[in-house]
Every structure is written in structure tokens, then in C-alpha cells.
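One chain of protein is taken out of this complex; the other chains stay put.
Each chain carries a letter (A and B) given by its place in the written order, and its residues are counted from 1.
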Amino acid sequence: MTVKRSKWKGWGFIGPGFLWTIAFFVVPLLIMAAYSLFQRVGGRIVTDLSWSNYVAFFSKSHHLNALINSLEVTLITTIISIVLAYPLAYILAFRIPPRWQRMALMMAILPFWTSYVVRSYSWLLVLSSNGIISNIIQWLGVVDHPISLANSRTATVIGFVHFFTMLLTLTIFANLVQISPNYRKAAADLGASWWQIFWRITLPLSIPGVMVGAFLTIVLALGDYITPQILGGFREVLLPQAIMLQIQRQADFPAAAAMSLVLMVVISIIFLLFSRWLKIERM
Amino acid sequence: MLKHFLQTTLKNIPAAVYVALVYFFIFLPVGVLLLFSFQDSLLPIPPFQGPSLRWYQAIFTDFRIMQALGNSLMVGVVSAALSCFLGFLAAYGLARYPVRGSGAIQWLLVAPLSVSYLIIGMGLLITFKTMAIPKSLSAVIIGHVVINLPLAFAIIYSQMGEQHANLERAARDLGAAEWQVLVLITLPLLWPALMASFFLSFTLSWDEFIIALLVSRFDVTLPVEIWSLLRSGLNPKTNAIGSMVFIVSILLVIITEMAVFGRRKSK
Partner (left out) sequence: MSQMVDIKRISKSFGKTIALSEIDLTIEEGQFFALVGPSGSGKTTLLNILGGFVEPSAGRVFIAGQDVSSQPPARRPTTSMFQDYALFPHMSVGANVGFGLLMRKIPRAQRVSRVAAALEMVGLSGMSARRIHQLSGGQQQRVALARALVVEPKVLLLDEPLGALDLNLRRQMQQELLHIQKQVGTTFVHVTHDQEEAMSIADVITVMNNGHIEDVGPPARVYMKPRTLFTATFMGESNIFKGTVAARSDDSMAVDTAFGRLKVTGAAELGARVNLSIRPEQIIAADGEIQGQVPLGVLQVEEVSFFGTHHRCLGRHVKSNLPMIIRLPQHQAVGIGQDLNLSVQREDVVLLTQ
């Protein structure tokens, strides 16, 4: 870059993308923040600023429960997904011959390529009262009437775990294979068994990667509307569903805006926690 | 010898069983989906009757579905192209010109990645409502550019490093004008990054649901249309659509694999 280059020309290039982001990302967030301070009274938007939407959120139990449910479901999902994905990623990274690794990995994440909506829906074919599982246990004679596993927290968790196990397998695998094989060679050379190599070398070195995957999982799961709506229904309402209900049934945009901002703040807090943890780990 | 054999097999059997179980879990819903897309009766549930292609036929003759498909393609291509274009411009400006506050600008451009799609969609919904902008596919395109521009920017920017700048310098040194450097050196070198950004943006836009749901009304994208179908109960058409999308994606992946692998082998 020569000194002659003008920064105005630079702005000429950056301008369009920058303005787009401001206009369609920053401004909407600001407008939403403003809306969250308005109220919906008798079918009209009243623009007196007040915190009433937030107060309502934290005092109305069914709204607060939505947040708590979201956090619980997300936590359960994350833990189960990590427990399922890590061994799979480990086996793919270290037990499958290199020639077959890519193929095996591709197969493990193939269902990623179904549409997310259809993927969630397809669990209904398995879990609902006239789905595969119900038919099989009826056929086996275990029960004598249709059993539905859908419309429950269990179904939502299954739907989530299905998706995030694939995601985490991918991220943990990518992390495991970039750990230099020489560390494991050196440990073996010094007398370590495969378990000791895993426990003392591979696992500690892979924790940062697992944490990044966990963070991704938490953020995506907290904000997801599709899976809980399809598989959990209205039996248990999670935060994204509560937000959508505000818009679709009540048309209460101020309340919805406030709830969205609460969601955003929760995600930001989690982000900050993870950043701090990762920074400490780097030390 | 026996000990060695036992050790390797014993290590391998639990592993193989585990992998099989997990793969079964992963493929269960998709397998069921594919199976029942060939269902012959009106209900997309057991018992299995068929096989029959009637539902595949049904989706190709369903006007709304085909239109939604076309809309998804259009939105995908346009938003991906816009994202790549804006992302490239921004990356070029930041990487090649001395702009003050470059760190803050980068942070802003990448910020949308950290916000849930639901929230971005909500923001756009409220904004468009306030400005009395009607819901439409154009609004969906706008939303998709918001979520894909950061990715395109990040991917392209990461490829515009020192090495790249040296090549541009060499071209300038040999007498090339600015626009020639751009067209003959910069863009060709960035080709893989541009392709990757486009492909990734298209894929994300294609499958994106919540923003599309919130800011579109009559003309919808495929995921939203599928959602509408589902609202009225289990529908065998959705099995067919889902299976179609899945099969097409698999084919694309296989073709890409072969193209990449084929080239490698011939080297």
C-alpha cells in the first residue's frame, strides 16, 4: 500500500457493505430497542417510554418460564450432544484409516443436507402416536394403544440432539485432527497406554475445541423456533415460541421486541462468559 | 500374537458398535422420511403401502410448491450474489486502503453473525412495519444479505493477505493500471474464496426459515411453504419435498467430491 492511496477511495469500497449493515442490522436493532419501551394499548402503539414490557416479562410466570425452559432444554441438549458426539469424533479421527475418514465423516453429517424444517418434522414420523415407534411397540404387543412421544420436552430434546450431535461431531473432529500426532507419538514413546494418551494428552488439548462447539450449540439452540414448535408444540413453550406468539396472536410488537432483546442479552452474557473462559485457557 | 489380535479387536468392536448405533440414530428420521415419500396412501405414516411415486408427482404439479421452489432459488442466487459483491468490496477497501478505525469497521461487518436469526428477523419486521414497507421476497433478500454479508466478507478478507498484496504490487510495478490489477490479478486469485462465499451464502439462504417467515407474505420461499403445509397436519407431500431436497443435495455433494477428487487423481 503506497502513501498516495486515499482513504476516501477506501471508503468508497467499504461504503456499500457498511451502509447495508447499518441500515438493515444496526438500525432495526435500535428501532426494536425503542419499540421495547413502547406499549400496545387497545390495538394501537403508544410511544410513552417505559419499562413496562420488561417488568411484565419478568413478573409474568409463563413468560419467565419460557426463558427458564429454554435455558434448561439448551443445557440438556448441549450436554447430551457432546457426550454422543465426542466418542464418534474420536473414533473417526483416530480409529478410521485416513482413506475412509472423509467418507465416514460425510456420512455422519449427511442429514445436515435435509432442510432444517423437514429434518425436524421427520422426527414426528418417528415419535408421534401414529409414527414408527408407536407402531412397532404396538406390534410387539408391549402396549395396546398408540403412544405419542411428540409434543413434549423429550421430543424437542431429541430433535435438537439429532442436529447438534452432527454439528459437534464435525467441529470436534476438525479440532482433534489438527492436534499434532507427534504429541501422541511422544507420549507413546514414553510408555503411555492408549487410555493414558487419551486422558492426559488428547482430551485436555481438545477441550477448547469442545467449548467452542458447545458455545455454538447453546447460541443456536436458544434462538431456534422451528424444532421446539414442531416437536414440543405448546405443551412447553420456549422463549422463541413465546416471542412468535406475541406477534402472531397478540400482534403486540412492543412486548415481542422486549422479549427479543432479553434473548439477545442472555446470548451476549453467555458469549462474554465463554470469551473470558477461553482467554483464561489461552494463558 | 493372540494377545495382540484380541487387543486390536477388543478395541475395535465396542467402537464399531458405537458408531453403528450413532449412525442409526442420525439416519433414522431421514430413512423414515425417504421410505414414506414412496407411500401409496393418503397418510404419510405406517403401515407402509406402496411403493408409489404419486407424491413426487403431486409436488411437481403443485403450483404453489413449484413457485416457492423458484422463489427460493431466486432469493438464494440474488442474496448470495449481493453478499459476495458487497463482501468483496468491503474486503478490498479494508485490505488495500489505509482506513482509520479499520478494526471497528471489521467488527461491525462481522457483528450480525453473533445475533440469532430470529432477532434479526424481528428487527427487520418491526422496521419494515414502521416504514410501511410491505412484506415481500425483496425483504427476504435484504434479510439474507444481512446474515450472509459477514461470512462473505470474512472469507474473502482472510484471503487478501500479504502474499496477495505482493502479487498486486508486482503487477503494478510491471505497468498495470488499477483496474487491470483488479481484473487480471485480484479477482482471479480470489476466485476460490468468491466461489466458496457464494456457495455458502446460497446454501444458508436456501434453507433459512425464520427471517423468510417473518418478512414475506404471499410469495414465499420453500421452507416457509413446507411449514404452511405442515400447519395443516402431516402431509405426504412434505415427505416427497424433503426427500427431493435431500437427494438433490447429496447429488451435489457427490458431484463436487468427484470434481475435486477427479482433478486430484489426474494430477
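Simple rule for what comes next: a contact is a pair of C-beta atoms (placed from the backbone, for glycine too) under 8 Å apart; a residue touches a chain by one contact, two chains touch by 3 or more.
Note that the structure is a prediction, hence the values are computed from the model and not measured.
Interchain touches from the omitted chain, evaluated on the whole complex, reach A. When the full complex is taken into account, the listed residue touching the unshown chain is A:201, out of A:26, A:109, A:201 or A:216. When you scan A:76, A:167 or A:188 for touch with the missing chain, the hit is A:188. Seen from subunit A, the chain kept out of the figure touches residues 180, 182-183, 185-193, 196, 200-201, 204-205.
Here, only the chains that are shown with their structure count from here on.
If you average the Cα atoms of subunit A and of subunit B, the two centres end up 17 Å apart. By the touch criterion stated above, subunit B contacts subunit A in their complex at residues 11-12, 15, 18-19, 22-23, 25-30, 32-33, 36, 43-47, 86-87, 89-90, 92-94, 96-100, 105, 108-109, 111-112, 114-120, 122-127, 129-130, 142-143, 145-146, 149, 153, 165, 207, 209-210, 214, 222-223, 226-227, 230, 234, 238-239, 241-242, 245-246, 249-250, 253, 257. Residues 1, 5-7, 9-18, 20-22, 24-29, 31-32, 35, 84, 87-88, 91, 95, 104, 106-108, 110-111, 113-119, 121-126, 128, 130-132, 135, 162, 165-166, 194, 219-220, 222-226, 230, 240, 243, 247, 253, 256-257, 260, 263-264, 267-268, 271 of subunit A are the ones that touch subunit B when the two sit in their complex.
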